[in-house]
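A single protein chain has been removed from this complex, and every other one stays in its place.
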Amino acid sequence: MKSTHSPGGILERLNAGEVVVGDGGFVFALEKRGYVKAGPWTPEATITHPEAVRQLHREFLRAGANVMQAFTFYASDDKLVNRGQTMKYTGVQVNEAACDLAREVANEGDALMAGGVCQTPSYLSCKSENEVKYFEHVEEAEWAVQVLKTSGKPVAASLAIGPEGDLHGVSVGECAIRLVKAGAQIVGVNCHFDPQTCVETVKLMKAAVEKAGLKAHYMVQPLAYHTPDCNCQGFIDLPEFPFALEPRILTRWDMHKYARDAYNAGIRYIGGCCGYEPYHIRAVAEELKAERGFLPEASEKHGSWGAGLEMHTKPWVRARARREYWENILPASGRPKCASLSTPEGWGVTKGSTELLQHKESTTTQEMQRVLELQKKAKSTA
Amino acid sequence: MKSTHSPGGILERLNAGEVVVGDGGFVFALEKRGYVKAGPWTPEATITHPEAVRQLHREFLRAGANVMQAFTFYASDDKLVNRGQTMKYTGVQVNEAACDLAREVANEGDALMAGGVCQTPSYLSCKSENEVKYFEHVEEAEWAVQVLKTSGKPVAASLAIGPEGDLHGVSVGECAIRLVKAGAQIVGVNCHFDPQTCVETVKLMKAAVEKAGLKAHYMVQPLAYHTPDCNCQGFIDLPEFPFALEPRILTRWDMHKYARDAYNAGIRYIGGCCGYEPYHIRAVAEELKAERGFLPEASEKHGSWGAGLEMHTKPWVRARARREYWENILPASGRPKCASLSTPEGWGVTKGSTELLQHKESTTTQEMQRVLELQKKAKSTA
Amino acid sequence: MKSTHSPGGILERLNAGEVVVGDGGFVFALEKRGYVKAGPWTPEATITHPEAVRQLHREFLRAGANVMQAFTFYASDDKLVNRGQTMKYTGVQVNEAACDLAREVANEGDALMAGGVCQTPSYLSCKSENEVKYFEHVEEAEWAVQVLKTSGKPVAASLAIGPEGDLHGVSVGECAIRLVKAGAQIVGVNCHFDPQTCVETVKLMKAAVEKAGLKAHYMVQPLAYHTPDCNCQGFIDLPEFPFALEPRILTRWDMHKYARDAYNAGIRYIGGCCGYEPYHIRAVAEELKAERGFLPEASEKHGSWGAGLEMHTKPWVRARARREYWENILPASGRPKCASLSTPEGWGVTKGSTELLQHKESTTTQEMQRVLELQKKAKSTA
Partner (left out) sequence: MKSTHSPGGILERLNAGEVVVGDGGFVFALEKRGYVKAGPWTPEATITHPEAVRQLHREFLRAGANVMQAFTFYASDDKLVNRGQTMKYTGVQVNEAACDLAREVANEGDALMAGGVCQTPSYLSCKSENEVKYFEHVEEAEWAVQVLKTSGKPVAASLAIGPEGDLHGVSVGECAIRLVKAGAQIVGVNCHFDPQTCVETVKLMKAAVEKAGLKAHYMVQPLAYHTPDCNCQGFIDLPEFPFALEPRILTRWDMHKYARDAYNAGIRYIGGCCGYEPYHIRAVAEELKAERGFLPEASEKHGSWGAGLEMHTKPWVRARARREYWENILPASGRPKCASLSTPEGWGVTKGSTELLQHKESTTTQEMQRVLELQKKAKSTA
């Protein structure tokens, strides 16, 4: 069950035609485990509870991930000021600890380690083999790629966008071309949308890059939530974000489909973002068993396509021990008073609106009152 | 944030009127993390990956659980033979390791430790303060309670039944009376049904016990899945069991409602079973903050009723930072091609049918064919 | 295609073991056609637009109905005052016209004619062969049956109740027994609930009547709307009543199942109420073709079980020309933002509350304000 792959870094592996399986997002998984606070989403657990962070790294490694992304701040400087204010640690300390943990677990297997997203000085001190950045606006991403190129490491640039392009209206195809021209060797999307949407988006990127006569590798790290009802701003605008997304969680069988679709689309860095648990990554690895030539360690604890049910007492449960059953299941929600789709919010507020200015202070009762009035107004004119 | 409670064991706490918060089920949680195989569901991870089991114990402890249930075999002897055959460890070894881990983490906080369910000689060697047993048939449970009483420890007897009673048709009320008469100090239900159903079932138990002039404490440890469509055999007969239950997962807000309903019903041991993640237990603990007098440690990472969103950039997300929002949300499934409810299977096969005999051998292709034919026949006459 | 049945009235037919197919409700059908006003639901169209009433009678006759129920006032005296105040016609005039129309069309076929529900003097002047009354309280029904018995005609007593019994808590079984003892030869239920619920209710009636050593015939005239979410007060309390019930409308295939279930339950007067269109009654008649010995006239325009699609151009539509397809279809709603079930209203207001007093005056803005405040209060304490 040992993995067999080309020696060297991520580009060598991708150039050799290998599939690289990514890990899942840490903030959502650790929030459920009690170590990250939804809202600020800051990663101080790397210092306060390294055993929890390490354990999650190990689970993704066991599940088949080839890359351990450090659980660093995804936040910009101003966020650090706002959100870090109650922390006893500096961003530098937190990120260094994150890099150490990712490195440590990566070394336990033969995984690569990747620096995550941060815009603090500590960032460059992260001894990662490659860098991954996430942005909603291509311009910001472009600039970051140019800076990162100076490090000499491979640069992967990932945008949190859907098929409609970035928040400034730049098309997906143009985004990809600009990132490649800026020097990114790997381009793709992550977060904000479900696997189906993300794979479609990367397909548009690939088509545009190839049409422009350029070359790149492609990565995809979608949500583990079904989001067919999202508008261009992604799952944050869904009414369920972030505390009632449970009914949208993908099954492992949805993940099989995702992995196959991504592979068929020519994407070779296939991972996950918010909502992924280790068993989701294992499903990706199991789907790509033939292409990778091995199963992940955690598959010792998983019968392929439900085979673990073969000896169940009840015959109707035994009858589920086969691919055809799970591949076609349409699971019920158990929630007959809930609908299938939501209406995303948004209020038509655009960039620059005072309503969108970030706060340093806590929201007052008065302010909440104002927000609710705005909301009522927005809905009545919708 | 330190808990304050009566010294002594579980009965002292319950007698003092305290709420005891239980933990969640380990097999489903560890299956998702890659350490337990669905189907056999055996707990050898206590030996092979103690760090993973310990971490889960710690997360439930942080989330507010007062009891660490050892991750022992839930299985009967014949299951051990069947399912343990590929293991290198004996049931005794596995269970001792389970008890050690639960004891270790319980000592990190001020939690109690409970022996889980097993019917091997090792069972009695478990140095737990109290014993919990789970059964589908009251007769079996009754006998077990009588044996356990000889240990001198508190005995909690929990049945995996719904409001319709046990699989032999004994009513819920009579089940409870028989268990109390047999010596159980705590009676209740666990697994197989959702919180709403389980609380209703324990209410029936309590009413019957009180009407019979008896006294007991009550416990409830339901699934974290919505199962309004279950028949009397519970979630195993749902088509989604066990690999496509995601859309049914309760939100933390569903857990608030559950905790309040259970408390209002007079239940004082309130925990969880399959499907629970640490944040579910934290929600139970947060709902019962006033009654218990403290918040759990993990609430440092959780703003009450969404308060962590108060400083979000988008005003419509800030507008979610309030109880009224989350208390009333009806979350969408994101799955417009899936229904709300399923039809449980069952085929009308009853106890004693050869179809229900347990196998020691793997299911053959020929046997699967026969099972599928049975299924087709069952559905056509439904 | 001519019907063959025992000569004589409804009792002779039922005594001879025949199935009597009823018609559907007129107020809902004529409301959709523009001749009845939802709210007052008064039947003055019998005078103002007899062609529309006659046409609907004819369609039900063509569809296989054996009984034409006169479209008389279903209302009590006080309702007449309230609702008739804008009419130019008296209740007597309206009801006489209704009886004439039903008689006229019944004579076109070999159908029976039945007086509907009214409590005005005109009622008894209706030359119908049998009387049908509908009530929510058994006591009122009982008294009415006693009065009607003096007419010497067959009396059918139908209650608008579900399995939980009447609004005073009298059980379904006792309701039936009291009606039979009062002299009703046919007892059953109509309106307020869906076919499945109504058939279950009549089953309870039949079991109780037989257990009491009495004899009766049974009738059922349910809604053509799925109402699994109703409480004991029926579909009026559903938020969709009466203007957004469309997604709940039964298909013709649902009607086949209903007719078979009703027949198997020993019910021999099988008809419909609100929501029924002629094709629903035709489906009942088609399901009972073998038992009745003939198909209705309108089946000339209907291929059994979708046979009319046999020559469709598209092969996948041709593939629908078979019973197995339609019998098992689970039709989508096309409404991904709508749930499957609603929460019935009710506010816990009980009989005698001033809030339930009927108005003669129009609702004022002030009064609506008060109602909305009551509603808000009711929901917050729910």
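Per-chain residue numbering starts at 1, and chain names A, B and C are given in the order in which the chains are listed.
As a convention for this text, contacts are C-beta pairs under 8 Å (C-beta built on N, C-alpha and C of every residue); 3 or more make two chains touch, one makes a residue touch a chain.
These figures come from a predicted structure and were not determined experimentally.
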**Request:** From the touch rule at the top of the page, work out which displayed chains the omitted chain touches.
**Result:** A, B, C
**Request:** Would you mind spotting which of C:Glu96, C:Glu142, C:Asp166 or C:Asp229 touches the chain that isn't drawn?
**Result:** C:Asp229
**Request:** Out of C:Ala16, C:Leu214 or C:Ile329, point to the residue that touches the absent chain in the complete complex.
**Result:** C:Ile329
**Request:** From the listed residues C:Arg13, C:Arg248 or C:Arg292, report the one that touches the chain absent from this view.
**Result:** C:Arg248
**Message:** Could you pull out which residues of chain C are in touch with the chain that's been left out?
**Reply:** 31-40, 51-52, 55, 58-59, 62-63, 82-83, 194, 225-229, 236-253, 277-279, 282, 297-298, 300-303, 306-322, 326, 329-342, 345-347, 349, 355-356, 358-360, 362-363, 367-368, 371-372, 374-375, 378
**Item:** Positions on chain A contacted by the hidden chain, ascending
**Value:** 330, 332, 336-337, 339-341
**Item:** Positions on chain B where the hidden chain makes contact
**Value:** 229, 336-343
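In this section, only the chains that are shown with their structure count from here on.
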**Asked** So if I superpose chain A on chain B by CA, what angle comes out, to the nearest 5°?
**Response** 180
**Asked** Which chain is most remote from chain A in terms of Cα centres?
**Response** C
**Item:** Interface composition of copies chain A and chain C: same or different, split at half
**Value:** same
**Asked** What whole-Å value do you get for the distance between chain A and chain B if each is reduced to the mean of its CA atoms?
**Response** 31
**Prompt:** Residues of chain C touching 2+ other chains?
**Reply:** 336-337, 339-341
